[in-house]
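One chain of protein is taken out of this complex; the other chains stay put.
And then chain A:
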Amino acid sequence: MFKRWLHREGKEWVREGIITKEQLTRILARNPGPDRRMSWLPILAGILIGLGILSFIASNWEGIPPFLRLLILIGGMTGFYAAGEQCTRQGFPHTGAVLTGLGVVTFGGGMVLVGQMYHLVAFDVRLFILWGTAALISTFLYRHPVLFYLTFVILSAAQWYSTEEFRTFSYGTAMLFFAGLGWEAHRSEHRLHRWFVAAGVVHQSLLWVIGSEEEALWLFPFLMVLYTAGDWWHSRGWRRPLQTVSISAAFLMTLVVYYNPPGESGTFPSLPASLPYLTLTAGFLALSLRAKHRWGRLRESDSWLLFLPFFYLTADGPQWLHQAVYLVVLYAASVGVLLRGSRRGSRFEANWGILLFLVTTVNAYFNLAWDFMPKSLFFLLGGLLLFALNRFLQHRKNTRFSKGGDGR
């Protein structure tokens, strides 16, 4: 990706006389860049082989006596792990990681098959926790992204399964996720890991709220924790994933609140007990502001607009007032992100701000204009409005970034 970009841009630079043709050749030679197709091939091959083995065993499964089935499972699993280690040692880390991953998958599938074979009954996600632990230790041993994402999928699915099937939040799974994957993402060079961890934390928090049958609005304090953590833990590239993910989730939650004014218990969403909620909010706000003050980023405090519980004030009032207040909050937050991106010269943040702004406009438009406008006029005007808004915002962004920016 980078090399292709360099190739394209480099020609422009030569044309504009910034660098000479020889310099471009030397720069390109300096950055051979990993050929991504090479690392995806063994992964694809591994998946195909795994599927082949699985379907072969599945179609002949009934004819094999139980004890032999157990031996096949154990033999297959051990074989995958051994082959994975061998490949990694011989300098094929991608193939090795895929084989180890197949070992992990065989372990999980083996537990399910053995359970089915002997008519065993599960009442919790113990099986998933064992599986996740095996995946996590493999991740620690090889530190390969394939194993990291496999663990991510297993632990996220485990928590979802626990909430969906057993109506309980699995603290064991959550611990493995935070401590295990969090630690791995922290010491890894792969930036994407941290984004996954941040998104996974939101996922787990959401399932906690659902599983423990607490008020949905309790999700906000979890997002505050994530955001504040981003303030304090700004080194090693944690700030951007933590704060982008928490602000995005808070934005979506605020949209929910905008449509559904919180009320007494029984309504959705219902108001959480005010004393603990307000205390937590104040506490995290203070912590966050302290960090911002310390590193001179107090100008970014506007993001807190999304986390502040205005609903305690507006819930009892008329609905139009509640919606007006939350519309202002949504717009202010979007513009805040947009301006911050502009100030920092970050294309990524500017685009993200534009997206939030457009989402807010679409929602406001649907909510306010749907009832009293003929439908065709509604869509026509809506489309024109969005078109104009997008042009205006993109134009502003491009004028701002025409003199550089960080390129993301």
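Here is the rule we use: contacts are C-beta pairs under 8 Å (C-beta built on N, C-alpha and C of every residue); 3 or more make two chains touch, one makes a residue touch a chain; residues count from 1.
Following the convention adopted for this analysis, contacts and distances are computed from a predicted model.
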{"item": "Chain not displayed: protein name in its UniProt record (\"RNA polymerase sigma factor\", \"Putative membrane-anchored protein\", \"(Fe-S)-binding protein\" or \"Predicted secreted protein\")", "value": "\"Putative membrane-anchored protein\""}
{"item": "Hidden-chain contact residue, picked from the options A:6, A:27, A:53 or A:137", "value": "A:137"}
{"item": "From A:20, A:55 or A:78, residue that would touch the chain that is not displayed", "value": "A:78"}
{"item": "Residue among A:26, A:167 or A:343 touching the omitted chain", "value": "A:167"}
{"item": "Residues in chain A touching the chain absent from view", "value": "62, 66, 70, 73-74, 77-78, 81-82, 85, 103, 107, 110-111, 114-123, 130, 134, 137-138, 141, 166-168"}
